[in-house]
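Just one protein chain is left out here, and the rest sit where they should.
Chains: A, B and C, in written order; residue numbering restarts at 1 for each.
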């Protein structure tokens, strides 16, 4: 069975402006391209086409998520705040998270793309699916954007699966080089969603993603952080998967696995210091 | 006697973001480089250095204009508005005029650069001076930014010359392809400042810069608009100078001539349709 | 019946480098983006997707043209020259026409895209088709590249239609702002292909595309140049179509019409001075 692929050009039009690489930009730093800019993701999409891989994928057309779908995770106040800044054409969803004209609609299309990918899998249309969407989501909490993220795409998709599709048990495996704090915050006390995050120790957000954050209340034991030291490479990641991730997944027996799939553990990523190839 | 040259790298850091070329940017237009971006002016500055011309110029170091100097033309409300948006790091000084972190300070440095150029001439230090400054100024009125302009650099410099240096009669010759409406607005009723603008007929601002706008009250006859049809080239400009600009200047006998010197009458400028080489 | 659409990301990877806008680049001009760069065409493709138009088009997948198909128009020497420069990763197909690694293969995919579009029409699969391909073709002659063009895509497609599909009579209507000299050169003596070019008078190539170039030998009368003065707008183009192009087409009765469709007659194109909206 095939793999699904979600992409839309509009994802590339989420405008993160030309900030200085240092945040927030100041008068003493020359403005330049934002680290989370369209070209990195466009380049991935393009390689998928030019390599011929695209011919083997089932292209899935994203739809806009509704405010009600977003509100399964986020507060109405947060949604309204993003919409207002997007309509104004300027704003910061919080430190580090600039947005522009239409970013609200594009963020709805990103979350909707995650939902479409999930539905395609649940419908048996594809075996699995990759949603190459933008803006990203794993840092966003219920009340705020953060770290380039506006809405928590993975959480919105999971809540859709639980509310509409009858799914009970979900696991997330977040291998982005930064801590998946937003996803963690959604399920910290929930034993039905196992959240696992591999990330560079104490990179972003600061002081987030430590081993001790292992769940609260009934959710205790259902949040697993694997903070890796800078310089960790393929070996460290493979070991973490073999010794922690896979056993935990086997024990938890999720119906669905969602992977917030940042590629910034790569040895050539400028914002991380890992050496994965 | 030599020619002075005002430039500062900070002028290049005025952040006009990456807007769509269509204003205001919308969700249906892909974001791209703003038309008034640093590279066009940096390229001019660089050509001055690489050609060797820089060795023949007297480099003048700009200073920040004070709020009081700006306030000789602009309202305190307008100054506060620019400062607030600049401090926030986002904003639009009015339709078409985005600004970023520090744009207020950079705009003060632009106006101050015009003052420094004027003082160098008045001090006899140089015969004339070229201020390659940014953001531009000729569309800004006393109460608002407009058309990429925040503060009216030429007006601020002229008001400095009149208030501090004892200058009585000034002429402006604005050959930017767009109408110098801001400069005109400052002196429309003032017989002591002759304002002349050559521009493409009805380009920007719309319905501005017609022949009939020739001054009001005592200023009648002291504002000259020369709207040129699209496609006008060197011949038309030379004729306009020989038949209108030069006779008017000779008759007016200004102590100083200020030239808002936009190069967008060029045959390769994307926002105008003139053919000057 | 629907309209076909040919596009491939690989068209965007034809590398025209970062030349100075002045050709050939010299030490005294700062390098910058080549005028014929991917972003202009990518932007068109993107707008087609984001506007929703793409949902109404039949996407046609291009194939690589073979050397034999290219050789219906071009000499083997020219093909070998392009391939050698492409393999080297550097070169100029002639003045103004830089190419990079893989440009030979991409040029084959461009010509093949034109063939695919034509076949789709001839097969009745679509009513008409738009091939958004790169590099362009209408300046290339049988023996040389020119003006950003490597292979004559339209000519190669027409020769395919005549050699393989039994088509006898073809007309071309080239509304690119520059003269379609390559297409003209292919059919200047051929009464079976009516070539019409609307272009800015004496823009590029210099001294090419005059009224007197109206065909030679049996082809006399079957080449029509419509050189328009700088500043021509919608009215001039409509008049040219109503008074010249349409009557000529009606009289010639082509089985197929091929449109080398440059958009640089636009009022905001930097290399032309027309004012079409």
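Rule of thumb we're sticking to: a residue touches a chain if its C-beta (ideal position, glycine included) is under 8 Å from a C-beta of that chain, and two chains touch if they have at least 3 such contacts.
What you are looking at is a predicted structure, and each value in this text was computed from that prediction instead of being measured.
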Candidate in contact with the missing chain, chosen from C:30, C:75, C:214 or C:266: C:30
Candidates A:121, A:140, A:236 or A:275 - the one touching the absent chain: A:275
Given A:2, A:47 or A:95, the one touching the chain that is not displayed: A:47
Where the missing chain touches chain C, by residue: 10, 12-13, 15, 17-18, 24-27, 30-31, 89-92, 98, 100-102, 105-106
Residues of chain B in contact with the chain not shown: 8-10, 12-13, 46, 49-50
Contact set of chain A toward the excluded chain (per top definition): 21, 28, 30, 32, 39, 43, 46-47, 50-51, 230-231, 267-271, 273, 275
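Going forward, only the chains that are shown with their structure count from here on.
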Identity of the chain that, by mean CA position, is farthest from chain B: A
Copies chain B and chain C touch via same or different residues, half shared test: same
Whole-Å separation of chain centres (CA-atom averages), chain A against chain C: 43
Euclidean distance of C-alpha centroids - chain A vs chain B, Å: 46
Gap in Å, rounded to a whole number, between the CA centres of chain C and chain B: 41
Residue numbers of chain A (touch at least two other chains): 10, 12-13
